[in-house]
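Below is one structure; the comments refer to it alone.
Just one protein chain is left out here, and the rest sit where they should.
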Amino acid sequence: MTDHVYKKIELTGSSDVSIEDAVENAVVKASQTIRNMRWFEVVETRGYIDNDQVAYWQVTIKIGFTLEGEDGSQ
Amino acid sequence: MTDHVYKKIELTGSSDVSIEDAVENAVVKASQTIRNMRWFEVVETRGYIDNDQVAYWQVTIKIGFTLEGEDGSQ
Amino acid sequence: MTDHVYKKIELTGSSDVSIEDAVENAVVKASQTIRNMRWFEVVETRGYIDNDQVAYWQVTIKIGFTLEGEDGSQ
Amino acid sequence: MTDHVYKKIELTGSSDVSIEDAVENAVVKASQTIRNMRWFEVVETRGYIDNDQVAYWQVTIKIGFTLEGEDGSQ
Amino acid sequence: MTDHVYKKIELTGSSDVSIEDAVENAVVKASQTIRNMRWFEVVETRGYIDNDQVAYWQVTIKIGFTLEGEDGSQ
Amino acid sequence: MTDHVYKKIELTGSSDVSIEDAVENAVVKASQTIRNMRWFEVVETRGYIDNDQVAYWQVTIKIGFTLEGEDGSQ
Amino acid sequence: MTDHVYKKIELTGSSDVSIEDAVENAVVKASQTIRNMRWFEVVETRGYIDNDQVAYWQVTIKIGFTLEGEDGSQ
Amino acid sequence: MTDHVYKKIELTGSSDVSIEDAVENAVVKASQTIRNMRWFEVVETRGYIDNDQVAYWQVTIKIGFTLEGEDGSQ
Amino acid sequence: MTDHVYKKIELTGSSDVSIEDAVENAVVKASQTIRNMRWFEVVETRGYIDNDQVAYWQVTIKIGFTLEGEDGSQ
Amino acid sequence: MTDHVYKKIELTGSSDVSIEDAVENAVVKASQTIRNMRWFEVVETRGYIDNDQVAYWQVTIKIGFTLEGEDGSQ
Amino acid sequence: MTDHVYKKIELTGSSDVSIEDAVENAVVKASQTIRNMRWFEVVETRGYIDNDQVAYWQVTIKIGFTLEGEDGSQ
Partner (left out) sequence: MTDHVYKKIELTGSSDVSIEDAVENAVVKASQTIRNMRWFEVVETRGYIDNDQVAYWQVTIKIGFTLEGEDGSQ
């Protein structure tokens, strides 16, 4: 892996179920346009409150993926 | 929302179930005296260990709520 | 001032004019219920975007005020 | 303690004696209106200088206390 | 908004007028290629000095925007 | 508890189930050699992505435990 | 610019007008004794409150300037 | 440079030689798709260990580049 | 000292007297099993409140000590 | 105080007595060449250990003082 | 790797050659007593100055290694 270069992007996923589900929603969404995703780091966990209850979770993550060939932009 | 002013308070909720449950316990407790809660931010996640197991989760959050009328203290 | 005790509260003010105006809106709102405010510290500067323009600024500040007499809660 | 919810408030105490004394002054002041205080965390240590000497210490702490019954505001 | 996923990008805008103007310049530039921008967060405020005066302000912000359809890259 | 001294160690636990499960795996592992564990603090939450899905969670925690007798190393 | 060495000093400027004006006041003051100032970074934004209004802004900046010749102290 | 807008992206470069080489590898890779790169900031320095030796360095940087014309996405 | 390698461990000491005393208690405890301690860094200062007074101080420090011979674990 | 400009310098004071004494030693030393010192902020608290005991405390502070007349360098 | 638990320890390596060499010295030292080291993270880079030159580099790293079998202490 010595010669790999990774790019990190920052996404915020939402879920009314759990923190894990919010992360997974962000990863699924990213997979529509990003290939070779390798890891994520949780940057911030927030949520919205409606009617005195947690309405949904909002989790911001950084996703790292391998840059390949000549396409470094993705 | 241009003219809204929000106040943030810091609470720590506990739960022997999950991180999400600890947050929800804090929100429910706050709802007894705070109206118009809008969002929360997770500040710290800790927990206590008893008998070599996680006994309960302690999650500190900041809750933001709208200040209304002449009552800015809540 | 050796024997003074100050309390700090965290507020978020909004304005469609400027960062300074958002801070002043928060201070004015706080003055409805807090006496003896002395200083503030800017904690976070954010804003909302609508129609490709900055719609309004949201500035979170901590306000410090003197606790007096027997009333330490304000 | 699984079902406890704690609130944290931020105070700045002063003393011309020591850092510890400044913290204790803040705790004593808070005790006039807050019950069930459990712990504090030192957030910042500053001080004022007068006539080339430390005139007094100013220590900012967060105090955590248990929210009880239906009163979550204190 | 439960199922929304947001992406955050980091831009630095410049202005010889004010901090607010530097932010707005960054937002206007981003609007040329990004749709559905929702909020920004100020990350850093700097500036250049020329001839003993502030020549221009440089403000770094993160802009959050909604990812839509199948295009998560923008 | 005035005379207690605690040591904190840093561990990273993994789980393909949840953040909570990753923490518990770390605590269970630590219990094989550490006695008197009292609390943990979540330091970092990351995870690995495989085949466009979250493969497993990696949560880094600090565990605090009481140092006893003459054995301060554990 | 490969062989340049810069020194950074920390100043706090005040203004009853705006954040920008407080920065400019600090830069003007520094120009009385510092040559070759190149950039500044905003470190902290605070202010004093008097009579329930923002009395003045206090902005702390670091100013970077080129060290020249044999005089590295300035 | 008053009217310039810069975008910052985050990359991780690897090298089995040195920290500097890992940064340069990231810059070279980015140059395949990004024009007008101006500066970088080191965000994190890590590395992998194999057989009790540093196998390679992994350095995460932010690269700033000028946004030009109507293309603000790059 | 060019060829020295130091290890840092994290301890929390307690005292009902002062911050300094809490640090010294941690150092004394560590000395039962650690040799060649050289320095400490205060990481966190907290305390417990009982009956509206500071019951004891809890100070977390990192202690650095020299690794010697073939024993790098200590 | 609207038109004041302050400069902050960073000093490390030592003492074998206490944290407070280390701060005061730094202030006394600074007073030999700096006039109009107003406040300090504790940045870091460390210490050296000798013979399994705290040998002395090292406290790093920033001292703020008023810049006067045409001399902004002090 | 789902069921792995890693421990992180903090070491400071020294070298009069380079930052990389200081890291490698720490890794080599750690290898005398730690097995299964996987990665490191640079926490702090410092150095000592002697006779107006950099005498040696001191780099503090965290080393992560796999905990195996029943021995979680290492």
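Here are a few things to note about the model shown:
First chain written, first letter: the chains are A, B, C, D, E, F, G, H, I, J and K, and each begins at residue 1.
Everything below uses one rule, namely that contacts are C-beta pairs under 8 Å (C-beta built on N, C-alpha and C of every residue); 3 or more make two chains touch, one makes a residue touch a chain.
Predicted model, so just to flag it, every value in this text is computed and none were measured.
From the options G:Gly13, G:Gly47 or G:Gly64, the residue with contact to the unseen chain in the full assembly is G:Gly64. Where chain H meets the omitted chain, the residues involved are 18-20, 23-24, 27-28, 31, 37-42, 63.
Where chain K meets the chain that is not shown, the touching residues are 18-19, 44-49, 52-54, 57. Listed here are the chain G residues that touch the chain not shown: 1-9, 62, 64, 67, 70-73.
The working rule: only the chains that are shown with their structure count from here on.
The chains that touch both chain C and chain H are E.
Distance from chain D peaks, on a Cα-centroid basis, for H. By residue number, over half of the touching pairs seen at A-B are also found at B-F, the match among E-H, B-F or B-C.
A separation of 20 Å divides the Cα centre of chain A from that of chain H.
Chain geometry summary: the mean Cα position of chain H and that of chain J are 38 Å apart. The multi-chain contact residues of chain K, meaning those touching 2 or more other chains, are 9, 31.
Taken chain by chain, the contacts fit none of the simple shapes, being neither an open path, a ring, a star, nor a full set of pairwise contacts. A list of each chain pair in contact follows: A-B, A-E, A-F, A-H, B-C, B-D, B-F, C-D, C-E, C-G, D-I, D-J, E-G, E-H, F-I, F-K, G-J, H-K, I-J, I-K.
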